[in-house]
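Working notes for the structure below.
Only a single protein chain was left out; the remaining protein chains are all shown in position.
So, chain A:
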Amino acid sequence: MKKNNLMRTRLARSVAVSGLLTAGLAASAGAQALTVISFGGASGDAMQKAYYGPFEEKTGIELTPGDYNGELSRIRAMVETGNVSWDLVEMESPEMVRGCFEGLFEPIDWQRLGLGDVLIDSAFDECGVGSFVWSTVLAYDADALEAAPASWEDFWNVEDFPGTRGLRRGAKYTLEFALMADGVPNEEVYDVLMTEEGVDRAFAKLDELKDHIQWWEAGAQPPQWLVAGDVVMTSSYNGRIAAAQEEGNNLEIVWDGSLYDLDYWAIVSGSEHVDEAYQFIEFASQPENQAVYSSEIPYGPVHPDAIDQLDEEQARRMPTHADNLEGALAINTGFWVDYGEQLEQRFNAWATH
């Protein structure tokens, strides 16, 4: 026991030392700059254009952008060693909720942010301010189907809409869609899923469709399968379908029954630039800046007015367009953080048999 503890303290110390070194290096690189970390890639480029550059220009606050892959462990190491070199981080919602629970982020003071309650509801969280909205939708190949499916009920209807379907391999999204197909109203989906009978009901509904499902895992697969003709309809991330549409494929999206979630801005606990971070969040939440971001990449703005500043065609592709939001359901992140492991295990056991 003792020995093990000793070993762990040593390990912790060496990790701390290396953390310190990295933090020190980062600190010396930009002593007074606000460090903003995003997921990079196409989204990061859009952020550069919409937020980073204009923010520096407007406020004169120097900004150090960086990217990462969403690992909470890196932030945990910083906070635990007390060497916080990141100020503002883009987080996916489960990690944001976990990190908030662990005290890794500053609780958001909504008074100080001065945004009122203009943003869409899910953009308000204890430790996070919504940044953009992505969505999991029903997408289909309009060339392969004679009639257009309109809901998850149609997705389950293999008589009128013959062909293989794609669903994400896992319990998340899949169970929600199954309940929707079984006639559960959107607002009751998570209440039903919290009960044992509700879970049984979802799996019973999945049993009906099991032989017609091809399971995807990577976000790139659904549009690829639709285009290749492997499946006639599938669940998919809306941004991926938009990209495939741009390439000239006749794919359609059903927004009714879509599940949306947000990426958030979170301020790392112990940051020395909390003020600047608040300024940045406020700047990035302005409709005109959000509109620039969303015109670069088809992720929805969290400020409802931003939609109006996009041209009609762009606006229609956003998960946050009023028409699209109407039948949509926000993913309940807290539910998946609590129940996820248990349901995924049941899903895996179900999928095997």
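Just so we're on the same page, contacts are C-beta pairs under 8 Å (C-beta built on N, C-alpha and C of every residue); 3 or more make two chains touch, one makes a residue touch a chain; residues count from 1.
To be clear about the criterion, contacts and distances are computed from a predicted model.
Undergrad: I want to check something: the complex is missing a chain, and I'd like its UniProt protein name from "Phosphate transport system ATP-binding protein", "STAS domain-containing protein", "AIM24 family protein" or "ABC transporter permease subunit".
TA: The UniProt record for the chain left out of view names it "ABC transporter permease subunit".
Undergrad: One chain isn't shown here. Among A:Asp67, A:Glu102, A:Glu208 or A:Glu272, which residue touches it?
TA: Selected residue, touching the omitted chain: A:Glu102.
Undergrad: Can you work out which residue in A:Pro304, A:Gly327 or A:Gly340 touches the chain that's missing from view?
TA: The one listed residue touching the chain not shown is A:Gly340.
Undergrad: Tell me, which residues in chain A touch the chain that this view leaves out?
TA: The missing chain touches chain A at positions 1, 4, 72, 76, 79-80, 98-99, 101-104, 169, 203, 214-215, 217-218, 228-230, 334, 337-342, 344-346, 348-352.
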